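Shown here: the complex without one of its protein chains, the others still in place.
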Amino acid sequence: MSLASAAAMPIEMRARWFAIAVVLVAAVALPFVTSGYQTFQLSQVVVYAVALLGLNLLTGVNGQISLGHGAFFAIGGYAAAILIVKLHVPYAFAIPIAGVVCFVAGFLFGLPALRLGGLYLALATFALAMATPQLLKFKAFDAYTGGVQGLLLTKPQAPLGLPLTRDQWLYLLCLAFAAPLFWAASNLVHSRIGRALIAIRDHPIAAETMGVDAALYKTTTFGVSAAYTGVAGALMSLIVGFVSPDSFGLFLSLSFVVGIVVGGLASIPGVVVGAVFIEFIPNIADSIADVFGESAKAMPWAIYGLLLILIMYAAPSGAAGAGRKLVAAVARLRRA
Amino acid sequence: MFALTHQLLSGLAMGSIYACVALAIVMIYQATRLVNFAQGEMAMLSTYLAWAMIQAGVPYWAAFFLTVAISFVVGAAIERLVIRRFDGAPVLTVVIVFIGLLVIINSVAGWLFTYEIQTFDSPFPDTARFGAGYISPHEMGAIGVTLVMLALIYAFFRFTPLGLAMRAAAQNPVSARLVGISVGRMLAIGWGLAAAVGAVAGMMAAPIVYLDPNMMGGILLYGFAAALLGGIDNPWGAAAGGFLVGVLENLAGAYLVGSEIKLSVALAIIVGVLVAKPSGLFGRVVVTRV
Partner (left out) sequence: MAALLETRRLSAFYGQTQALFDVDLTVEERGVTAVLGANGAGKTTLLRALCAMVRRQGEILFEGAPFNPREAEEAARRRIAHVPDGRGTFLELTVEENLRLGAYTRKDRSEVARDLKRAFDHFPRLEERRRQQAGSLSGGEQQMLAISRALMLRPRLLLLDEPSFGLAPLVVKDIFRILRAINRDEGVSMLIVEQNANLALDLADRAFLLETGRVAVSGASSEVRADESVRRVYLGY
């Protein structure tokens, strides 16, 4: 490494920390300038970002394809709702507990998943996604799940009489959970464990012969990934104030896949782009539907599908990849 | 006893539809080692096409065969224009492309035909001549149509030069090229056939489950379960798996778990087979060299 590039390094790192600080400050400040509904939407973006982070850890970083992460979103949401509504647990505790429940569920699903290579795992998780709404409506669990109706939650107020609206408080709550989760995920990916996960994704047999305990890593990753998405599901149940079986169908899982593809597989910052995408595209499509008629409601998914194929064809690393190329191009121009 | 026989027979009827879907999935899997997640949606769109023709006054069987033919062409076109571009791409990429196809076709159907549920009349007369009560005329017709189609496809692959060429291209593409077979064209034809078979499945299913853009979701899932159970590299095993799964679904629904969570039966079969015996009942165990 030349002297020039060594001196340049700390500047890039400092720039990075600065950027993160700016983003955080902006994020915290946002709810005070946006309307109630917009704040609600932003909360959903934060929640989706955490959910996508979970899926990205499993599929992007570790290469295990899941088309069924909506199931863990559902388990998290229902676990939190049941804890809060039926067992009267304070919501601040219900959320992490829901995360732990999902970790266990994910770990358990990860055990048989060890036997399944890419395509077959995709099949099995596809089946999981389709079966989830029916399982949630299963009569035997009605007492806990509220059956077809689902469960209603009261949206919490800001504590200690702080001068915040409910929407603002919920947004900050989501941010409070999201920030450390992002930090942890970023550390994980850049650590030795992260490299092992990537090695398992790209060269599974070589990784094993190098002493990586692939089975343990893979099942644990499944658990962690499910926990992240479960926490997101729990937060979502608080934000919208209810859980019901039909909101957790196949297309929820597929929109998660769209999110990580658009944002960039294995990219941590990319999940924010993905979350913004899956939150706002349906809205835009709705406005277009107002102009072009009811059937245009089908449009978001037509757009999603087209984008999935185009991105896989032209830019397999999604927005993050495009961003990296842009940064590299700018750097080249500066040096020239 | 009546109830059991009835469950068995209508299970076989639904099973014939699963057998068609399973066959379509296995045909593509054998040639490409890929699972077509969009198979159900393609069948659904074909069924809507038939419905539109019938609504416009075309007689049923004319619409039926026209739909099969058009589905063949569209299936081949999808392979040629979309799937071919991802030849050799990693599994995750291809799965995502299939999901893309799935949602595009689903939303196109929703856009063109709305999400209102439509009725789709059966071509088989309502007045049952025999088997009254045990099985409806349409259910019998569905089983009949499926068996005829299975026989035709078997004959095609076994006795015609093109069928032989397709088998060769699927088993050993390199050698197939060396005898002059255009492997690309075989793939396109394979996709066309799978789409045609799927169209038949859709048209047989619509009178039973009614026509709407999401009609094939559960059926596709059962098709997967059937293909895995029968052996995903064995088309006749998959067809047998279809009938088996149809019966299992009905019996489990009636006597075990209730009809509301039937899809979990499919999930259980899929995970169970993949974990316990991935090659299925009639498939081969493939040992890959490291």
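Points to keep in mind about this one:
Letters A and B mark the chains in the order given here, with residues in each chain numbered from 1 onward.
In this section, a residue touches a chain if its C-beta (ideal position, glycine included) is under 8 Å from a C-beta of that chain, and two chains touch if they have at least 3 such contacts.
All values derive from a computational prediction rather than experimental measurement.
Considering the whole complex, the hidden chain is in touch with B. Although one chain is not drawn, the whole complex shows that of B:I181, B:L211 or B:I232 it is B:I181 that touches it.
Among B:A168, B:V209, B:A254 or B:V275, only B:A168 touches the chain that is left out of the view. The omitted chain makes contact with chain B at the following residues, 161, 164-165, 167-168, 171-172, 174-183.
The definition used in the following text is that only the chains that are shown with their structure count from here on.
Of all residues in chain A, only 59, 63, 65, 67, 112, 115-120, 122-124, 126-128, 130-131, 134-135, 137-139, 205, 250-251, 254, 257, 261, 265, 294-302, 304-309, 312-313, 316 touch chain B in the complex they form.
Of all residues in chain B, those touching chain A in their complex are 33-35, 37, 82, 85-86, 89, 91-93, 95-97, 99-108, 110-112, 114, 217-218, 221, 224-225, 228, 258, 260-264, 266-267, 270-271, 274-275, 278, 290.
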